[in-house]
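In this view, the complex is presented without one of its protein chains, the others remaining in place.
For reference, chains read A, B and C in written order, and residue numbers begin at 1 within each chain.
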Amino acid sequence: MKQLLSWMALLALLVALPASAATVTVEVPPDNDGLNLNVVWDEATDPLGWAVLRADGASGEDWTVLKMLPGNARKLSDKVTTNVWEHPPQDTYRYQVVAMRSLVLVDEMEEADRTAAVLAAGTASAIATGSPSAAWIRTGIGAKQYGPLVMLLIILAVGVMMWKFANDVRAGKPVFIRRIPGIDAIEEGIGRATEMGQPILYVPGIDELQDIQTIASMLILGQVAEKVAEYQADIIVSCCIPMVREVADEVVKAGFYQAGFPDAYNPRNTRFISSEQFAFCAGTNGIIYREKPATNIYLGRFFAESLILAETGFVNKSIQIAGTAEATQLPFFIAACDYTLIGEELFAVGAYMSRDPRLVSSLKASDWVKLFVVISLLLGTVLTTLGFPIVNNLFAISGG
Amino acid sequence: MRSTIPLVLTFLVGIFMVGEYFIPHWRYHQWTAVLLEWGLILAAAAFLLGLFNLVQVNLPKVMNKEEDWGYKLVMLVSLVGTLVVGFMGNTDRLSDGQAYKWLFDFVFVPLNATMFALLAFYIASAAFRAFRARNLEATVLLVAAIIVMIARVPMGEDLPLIGEKLPQFMNWIMDVPNIAARRAIFIGAALGAVATGLRVILGIERSHLGAD
Amino acid sequence: MKLDTLIKFQNMDRRWIFLGMGIAILLPLLFPITLSFNIDERVQSLYDSVEEVPAGSTVFISADFDPASRPELEPFFRANLHHLLRKDVKFVAATLWPSSPPLVMPIFEEITAEYGKEYGKDWCFLGFKDGKELAIKAIGENIPETFPTDIKGNKIADLAVARSFKQAKDFAMIINVSAGFPGTREYVLQIQGQYDLKIASATTAVSGPDYIPFYKAGQLTGLSAGMPGSAQYEQLVFPDGPREGERLMATQAVNVLNVGHLFIIVLILLGNIAFFVTRRVEEAAP
Partner (left out) sequence: MSGIELVGAWVSIFLTVCVLSFLYDDNPVYKLAEHVFLGVSIGYGVIEIYFGVFKPNLLDKLMNDELGMLQRSLSIVPLILIIMLFSKVVPKYSWLARIPIAFIVAAYAGVKLTGELNANLMTQVAQSIPNLAEVWEKHGFWDWSADGAGVFSSLFLVLGLAACLLHFYFSAPQNKAMQQISRFGVLTLMLSFGASFGYTVMGRISLAIGRAQEMLGLDRSAEQVAQIHPRTASLICILLVVGYLVAWRRKQGDDYTPGN
C-alpha cells in the first residue's frame, strides 16, 4: 500500500503543472486572545494543494509544516501554541506558503524531514511576518457588532437594579409580585400530605448543582423543607447527582432548623439514587410506588424521565407540581401533572415563597431587562424594515 | 469565618469566570482554563461521595434485614461486581471478552433502553388522558399535537384536500409559533441565569452553602 | 347504560392502552409494510454540508448518545460514517456521555475496517470526557489539553490524524450525534458563536424542535431529528437501498411508527368524542 502511494506521488510529480509563488499576509484577528494569527494568501489558480510553514521568532529558520490544505484554500487560522505553560507565545512568527506541485504524505514522515520534502515538491512564497496581539477587553466595536458591550451593560444594569430595588424594599416600598397558582399548590400539597400522613417527594431535576435551574430548585427546597417541618410531615429528596444530594442535605437540614425542629430531620431521606438517568428514574419510581408520597414536586432541569415519573405519580394518585425551563419536557409535565411552572416561573418561585427582599429585587430587575428586550424587538423590527439595522448590531456577536 | 471564606471565594471565582468572556487575553484564559479543569475534577470526586452515601444508607438495611433487604443486597453486589471487573479490566475494560463489556452490553444496555422504551406506552396513556378539548388552551394544545402527529407520518400526505398542505402547515407551526415560544423560554432562562448567577456571585444566594 | 360505557371508556385502566400500543408495534414488525417518504430540508442540508467537506480533510464527531437513544441515532451514525469514509474524509471522535464509548467503538471499528482505514492515521477516538458544558468549552479552547490521550491510552501527539488539531475550529466541520444534554444545545451555546463553527446535528425526535431555532439562525448547518431523520439520511446515503447482507434499520422502523402514531391519534379522537357526548348529555340533564 505504502509503495503504491509513493508511486502515485512520483506520478503526480511528473504530470503536475508548475505553480507560481503566492503573496502572503499575516493578520491579527480582532478581539484576539494573542494566540491566533490568520495567514491569508492570494493566488489566481488552484495548485494541487497548499502547505503552510511557520518558523518561531523574528529570525528563526527552524521551519515546521503546520498544515496541508486543499488547493482551493486561501486562509489558515493558526493557533501559535497550545501549551502556554511551557511554550508561551513568541513576539514574532514567520510564515511561508508552499504551492504544491505534487503530493507529499507528511503524516508518514519524521517531523524533521517534512519541511525539506514540502519545499522540494512545491513553490514557496516570500516570507511574511506577523506578531500576535492580545486584546484585554472584548467589545465587538472593531466588527461593528456591539453584542459583548451590550451584554456587559445588561449584567451591570441587573446588578445595579438589584441593589437599588433591595434598598427600596428595605426602605419600606412594597414590591408587587403576581400570584402564580402552581406555588399555592405547593403549599396545599404539603398540607394534604400532612393530613394523609404520607411523605412529600421532591426531585430537584437530574442536572448538576451548577445548573441555574438546580440552584433555583435548591432555594425552593429550603422553603419547602421549612413548611414541611412546620407541618411535621416527612420529605424525601431523590437526587441524581451526588453533589446535589450533599447540598440538598444541607438545605433541608437548614429548613428544619429554621422551622424549629432540627431533630425531626432524617438524613436518610435525602438520597442519592444513581447518576444514570434511567436508573435514577427506576429508583425514583420505586420510591413513588413503595413509599406512596401524597405530593410530588419536580423542580429543576428534567429530560426524558419527566413523563415516566409524572405518569407513575399519577397512578399513585399523588398531587403533582412540576417546574422546568427545559422546553422539551414542558409538554409532558403539562399533560401529566396538576400544576406546571413554565420556564421563568421556576426562577420566580424562590423569590415568591421566600419574600426575601433581595431575591424579589432580582425578579424585578430581570423584568426590566425583559421590557428592554421586548422594546428592542419591536423597535428593531420597525427600524430594520426601514433599512436601519441598528438594533440588530446591538445584539450581534461576532466570532471571537 | 465559616461563612465568610466561601462567600469571598464565591465572589472572587465568580467575577473571574465572568471575565472569561470579556477578556480575550491568553494570560487570562490560561488561568480560567485551570479553574475549569479543577471544576471537572471536583465534579468527578463528588461521585465518590455519592458512592459512600449509598453504601452508608443501604448497608445497614441489609445488615438489619429491613424491608426489601434482599433487593438492596442485589444492588450492592451488582455495584461491587461492576467496580471489580471494571478496575480489573483497566484500559482494556471495553474490549471484547471483558466481563465489564459483557455487563455493559447485556445488562446495562437492555435495562437502560427498556426503561426509556416505557415512554412509548406512557406517552399514549398521557395523551389519551390529557388531550381533551376542555377549554381554548387545551384545544389549541390538542389540535397542534394532532396536526403534527398526522403530518409526520407518510400517510398524512395521502389525506384528501389537506394532505398536500399538511406537512407545510406542520413546518409552519414548528418554525413560527414554536420558535416564538421556545425563544421566549430561552430568553427567560437566560434572564433567570443572569439574575441567579449574580445572586450567587454577590452572595445573596447562599442556599447551597447550608445553614448557620 | 350507553353513557356509562362512554364515561368508563374515558377513565379506562391505562393498561388497556399499553396493550393496544404493544400490539400496534409488534404487528407491523411481524408483518412488514412499506411506504415511501419525503426528504426534509434540514436533513438535505445536513447531507449537503457533509458532501461539501473536501476529501482528505478531517471532521470532528461528538458521539453523545447512549443505548437508550440507539434506535433513533445509530442508523444515522452508521450512515454518516459510511458517507464520510466513502468520501475519504478523516475523523477524530470523542464523547461527553459516559455510556457512549462501548457503544460507538465497535461501530467505528467495524465500518472503518470495511473501508480499510487505519487507526491513528485516518481516524481516532479520544473517548469520554466528563464535565458536560465545561468539557465542551475545553474542546473549543484546547483539544490536546482536554484529551491528553485517546481511548486506548495513546498520547494524542502520537496520532497523526489528531495531532495537528488544536481547537474545535480547526476541523472542517463538527458532527454532533446528540441524544440530549450535554449535546448540540451546549455546543451551540458554549462554542459555536465564539469560534464561528460549522456544526451539524443529528438528534432525537424530542430534541428536534428545540434545535430548529439554531438551524434557522444559521448556528447549525443541518439537522436530522429522530428516526424519520435517520431514515431520510439513510435514503440519501444509500439511494439504491441497503448493501447486501445489511438492513437500513431506520427505514425499516419508520413504517412501524405510522401504525403507532395512528393508534394514538385514534385514541385521542375517540376520547374527545366520548368527552363531548357525555358532556352534552350531562349538561342537558337537570
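One rule holds in what follows: a residue touches a chain if its C-beta (ideal position, glycine included) is under 8 Å from a C-beta of that chain, and two chains touch if they have at least 3 such contacts.
The structure presented is a predicted model; accordingly, all values stated were derived computationally and were not measured.
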| item | value |
| --- | --- |
| Omitted chain's touching partners, listed by label | A, B, C |
| Contact with the hidden chain (one of A:S274, A:N296 or A:S318) | A:S274 |
| Residue of A:S217, A:T270, A:N296 or A:N316 touching the missing chain in the full complex | A:N316 |
| Contacts of chain C with the absent chain, listed as residue ranges | 13-15, 18, 21, 25-26, 29-30, 68-72, 98-99, 101, 127-131, 133-134, 137, 148-149, 188-190, 192-194, 204-206, 208-209, 213, 216-217, 219, 225-228, 245, 247, 249, 252-253, 256-257, 260-261, 264 |
| Chain A residues that touch the omitted chain in the full complex | 85-86, 147, 150-151, 154-155, 175-178, 180, 208-212, 215, 243, 246-247, 273-276, 278-279, 282-283, 285-286, 289-290, 315-316, 327-328, 330-332, 334-335, 342-345, 348, 363-364, 367, 370-371, 373-374, 376-378, 380-381, 384-387, 389, 391-392, 395-397 |
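Heads up, the rule we're going with is that only the chains that are shown with their structure count from here on.
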| item | value |
| --- | --- |
| Selected interface, B-C versus A-C, where C-beta contact pairs are more numerous | B-C |
| Of all other chains, the one whose Cα centre sits farthest from chain A | C |
| Whole-Å gap separating chain A and chain B, where each centre is the average of the chain's CA atoms | 14 |
| Interchain centroid distance [CA atoms averaged], chain A/chain C, Å | 21 |
| Rounded Å distance, chain B centre to chain C centre (Cα mean) | 17 |
| Of all residues in chain A, the ones touching two or more other chains | 208, 276, 278, 304, 327, 400 |
| Sequence positions of chain B contacting 2 or more other chains | 29, 39, 43, 112, 115-116, 123, 125, 127, 129, 131, 182, 186 |
| List of chain C residues in touch with chain B within their complex | 14, 17-18, 20-22, 25, 35-38, 66-71, 99, 101-103, 105, 130-131, 134-135, 137-138, 141-142, 145, 151-153, 209-210, 212-213, 216, 228, 257-258, 260-265, 267-269, 271-272, 275-276 |
| Of all residues in chain C, those that touch chain A in their complex | 14, 54, 56-57, 68, 99, 121, 132, 142, 144-145, 160-161, 164, 166-167, 169-170, 180-181, 193-196, 206-207, 209-210 |
| Touch list for chain A against partner chain B, complex | 31-35, 84-85, 89, 134-138, 148, 151-152, 154-155, 158-159, 162, 208-210, 212-213, 215-216, 218-219, 221-222, 241-243, 245-247, 250-251, 253-254, 257-258, 268, 271-272, 275-276, 278-279, 281-282, 290, 304, 307-308, 310-311, 314, 325, 327, 330-332, 334-336, 342-344, 346-347, 358-359, 362-363, 365-366, 369-370, 373, 400 |
